[in-house]
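One protein chain is absent from this view; the other protein chains keep their places.
Showing chain A:
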Amino acid sequence: MVKGHQGEGVRAMNLEILFNAITTLRSKSNQYPNTSLIHIEGVNTKEEVSWYCGKQWIALLLHLGQVPRPHGNSGVVRAKFKSNLPPKSMGDRVRVVMYPGNI
């Protein structure tokens, strides 16, 4: 019913900006698939990421997760999901929702 009211354009409470699920947390030779790294478009510094911390992700309509913390200085973000993101989704879009709100 909700979808009937809103077209996709208006429904953008979800941030449909391109978020790239870049990779899983890793060092050179070891991967830690429980945490993914996500690049949020338009966010380029650590300080900007702090706005998103605590917000929820929805990836591929299946995985729910949270934005806990930034990763490095350039606005990449670490995200943990209820179940690990499948490796196929590296490079795929991911959505961030604006709640829990803090404004």
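We adopt the following convention: contacts are C-beta pairs under 8 Å (C-beta built on N, C-alpha and C of every residue); 3 or more make two chains touch, one makes a residue touch a chain; residues count from 1.
The criterion applied here is as follows: contacts and distances are computed from a predicted model.
Set against the options "Serine-threonine kinase receptor-associated protein", "Dynein axonemal intermediate chain 1", "ATP synthase subunit a" or "60S ribosomal protein L6", the UniProt name belonging to the omitted chain is "60S ribosomal protein L6". By the touch rule set out above, chain A reaches the unshown chain at residues 2, 6, 9-13, 15-17, 42-43, 48, 51-52, 97-103.
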